[in-house]
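Heads up, the thing below is written out as structure tokens.
The complex appears here minus one protein chain, its other protein chains still in place.
Going in written order, the chains are labelled A, B and C, and every chain counts its residues from 1.
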Amino acid sequence: MKQEKLTVLSNRPLTKGVYEMKLAGDTSAFSRPGQFLNIALEGFYLRRPISVCDLDGDTITILYKVVGHGTEAMSAYGPGKELDILCGLGNGYDTSKSGQNPLLIGGGVGIPPLYGLAKALVAEGKHVTAILGFNTAEEIFYENEFRSLGADCIVATADGSAGVRGFVTDALPDNYSYFYTCGPEPMLKAVYRASKTSGQFSFEERMGCGFGACMGCSCKTVTGYKRICREGPVLEKEEILWEK
Amino acid sequence: MKQEKLTVLSNRPLTKGVYEMKLAGDTSAFSRPGQFLNIALEGFYLRRPISVCDLDGDTITILYKVVGHGTEAMSAYGPGKELDILCGLGNGYDTSKSGQNPLLIGGGVGIPPLYGLAKALVAEGKHVTAILGFNTAEEIFYENEFRSLGADCIVATADGSAGVRGFVTDALPDNYSYFYTCGPEPMLKAVYRASKTSGQFSFEERMGCGFGACMGCSCKTVTGYKRICREGPVLEKEEILWEK
Amino acid sequence: MGKMSVNLCGIELSNPVIPASGTFGYGYEFAELYDINILGTFSFKGTTREARFGNPTPRIAECRAGLINAIGLQNPGVDRVIAEELPKLKKVFHKPVMANVSGFSLEEYVEVCSRLDREEQVGWLEVNISCPNVKKGGASFGMTPEGAAAVTKAVKAVTKKPCIMKLTPNVTDIVSIAKACEDAGADGVSLINTMYGMRIDLKTKRPVIANRMGGYSGPATFPVALRMVYQVYAAVKIPIVGIGGVSTAEDVVEMMLAGATAVGVGAANCVEPFACRNIVEDLPRVMDKYGIENLSDIIGGAQ
Partner (left out) sequence: MGKMSVNLCGIELSNPVIPASGTFGYGYEFAELYDINILGTFSFKGTTREARFGNPTPRIAECRAGLINAIGLQNPGVDRVIAEELPKLKKVFHKPVMANVSGFSLEEYVEVCSRLDREEQVGWLEVNISCPNVKKGGASFGMTPEGAAAVTKAVKAVTKKPCIMKLTPNVTDIVSIAKACEDAGADGVSLINTMYGMRIDLKTKRPVIANRMGGYSGPATFPVALRMVYQVYAAVKIPIVGIGGVSTAEDVVEMMLAGATAVGVGAANCVEPFACRNIVEDLPRVMDKYGIENLSDIIGGAQ
């Protein structure tokens, strides 16, 4: 982990509630896709943890959804604004287990970390298929970005207004070597049940510190207690204990 | 009282710790010199009450001393910054009692409201003498500004590094028709004792609201309890009860 | 637009927003700023038998998300409140007002309440048994269930108006005190009064406030107030006026979900004179955002 000052390059809405922010600065603390950063916002006590969508040299891209006053304030930040950010948090995805035909399954704002992952897997010469789930056509973002990487991209919408009608699990292909997923917990559970291979899940939890100090985001796993912010957010399928 | 959005026009240090800020906006709530405004500062719970130094059309000038984190933050505000300000607070000085040769006695950051008062008295055709007290020559501000109004201006410094050596009471002239004063409480007490005519005193107190709601700044007077923010900050000599 | 009205001890309020005692004077300062009849009601400055100047100044200290005050119950005394303040108020406020009463003895509470009982303008008596600023003051009554019950019984005997007992948060078990008030006949409870706090000036190395300590209020106290309202709601049947750090329409909704029938707004009035007007105007938007059609339906909804 490193504490850095990053500067907003751009900040624009992709859909009604989802924004893309590009930040410039020292990104050396990040080593894997699926890691996250933790942004201090003026006027709010806790930092906001947000997964990294893409890393390109000294530019970081994050996508975030406006869900409360904090993200609402973030959405108003303009280019040039300097932010206090903890970089390089969490374990991230392990691409070494992917096999040749990894499947990426993302729902809503769970999709962003899969973009950086797809980029890394494609760079490793793998054939990536991405299933992107949304509620409705209006909420779709980053479909073209995934295609531009060279990934096969399947969109699913719950209301059928675009792509496959239904949930991401309704769009699962028959063959894949491994999977990576991130999204709301009901989706993760459905993927857990429907998946035919091993895979990695990225979890969300309300965090205090984001770097392992406060034990705010602990979960129970097959291999013991883990902190989502430190030993997570990515857990392997075989470790997961569903509690709720 | 009116709540207004005022925009910073300029903000510059006059001495090491005293700043002059000019603000533009609707100033119609002010009716007398010696009134004050109450500025909301981002990140601080209470507003900062500051007396008006000068009012010129839609431009307000305030002078303030950096004494804590709030005024420190203020000192960094640049042109264009919009501020939430309560305007037209307090009773202000009554120029109708001044006679022809009023004396103005100010100490340190008690001087600013006397500038607007001097301007008003000069405009009414009165012959104004101003005594400006400072600790030392380096801290002197607004001497030329008072002279430019046409006021006779006597500077006193406690260490004798400029003007009369000593306190403002060491510089009192023999003849004056009335007096107006503002400054630290020990100075006000000394003026009270040394003055030969009636006069008006402007007081400072820690305020909660600044507009009469919370009773945070009450004082006892000969004519009953008064709120410094509402029935004050200006009291007449005959009303004053020194308690401490 | 959703329905904002609530019923507080048998009297309908057009909305639950009530400026809290001590931050709204006797109302007419604010009536110069906006039409205060848009408020549910307001609770006027704490009134005692005799006129009081209160504590020496400084009486105010700033905190990170609030302020400490040690006013010490400055007020003109019940006679002048009735003779001067209420007639002035009548011209600008046409709803029942909440009369806040403080006292230094049971007899004083009884006398002030019985005097105010005769005033038609007064809708409720809010009996402050928790002001932490007066050494021999109400704090001792509100610190124990027995003391709280004694004041409740005494004032209930001399008034037909609904009596709302105002409770201090500076206790181990506020639930037992609220229940004691209910058992003694209280028509409602209001909570929380300020939290006992302090600041020290690094320059002088002395307490900022002349009285050394004072009552801490503002957004900082909201989570504690909310918790206490939630706990008390689960234990009593009488309505609760939820007070403590409320600054926005969202805070009002959160306090009602915890269990408040009406919501007091205190410190916010001191830093934003239009705070209560802004909250009342913003409530319909917030209700709409969170799918609330009738505010009185959500009281205690998070239990």
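Assume a residue touches a chain if its C-beta (ideal position, glycine included) is under 8 Å from a C-beta of that chain, and two chains touch if they have at least 3 such contacts.
These numbers come from a predicted model, not from an experiment.
Undergrad: Among the chains you can see, which ones touch the chain that has been omitted?
TA: Result for the missing chain's touching partners among shown chains: A, C.
Undergrad: Of the residues C:I11, C:A31, C:A65 or C:V92, I need the one that contacts the missing chain.
TA: Touching the chain that is not displayed is residue C:A65.
Undergrad: Which is it among A:L149, A:M187, A:C217 or A:L235 that touches the chain not included here?
TA: A:C217
Undergrad: Since one chain has been left out of the picture, which residues of subunit C touch it in the full complex?
TA: 61, 63-66, 68, 143, 170-172, 195-200, 202-203, 205-207, 212-213, 216, 219-224, 226-227, 230, 245, 250, 253-254, 257-258, 286, 290, 298, 301-302
Undergrad: Against the chain that's been left off, what residues of subunit A make contact? List them.
TA: 1, 3, 40, 44-47, 70, 86, 205-209, 211-220, 225, 230, 243-244
Everything below uses one rule, namely that only the chains that are shown with their structure count from here on.
Undergrad: What pair of chains is linked by the most C-beta contacts?
TA: B-C
Undergrad: Hey, which chain ends up farthest from subunit B, C-alpha centres compared?
TA: Of all chains, A has its centre farthest from that of subunit B.
Undergrad: When the C-alpha atoms of subunit B and subunit C are each averaged to a single point, how far apart are the two points in Å?
TA: 36
Undergrad: Express in whole angstrom the distance between the two chain centres, defined as the mean CA positions of subunit A and subunit C.
TA: Computed value for the inter-centroid distance: 46 Å.
Undergrad: If you average the CA atoms of subunit A and of subunit B, how far apart do the two points sit, in angstrom?
TA: Here subunit A and subunit B have centroids separated by 57 Å.
Undergrad: Considering subunit C alone, which of its residues make contact with at least two other chains?
TA: Counting only residues that touch two or more other chains, subunit C contributes none.
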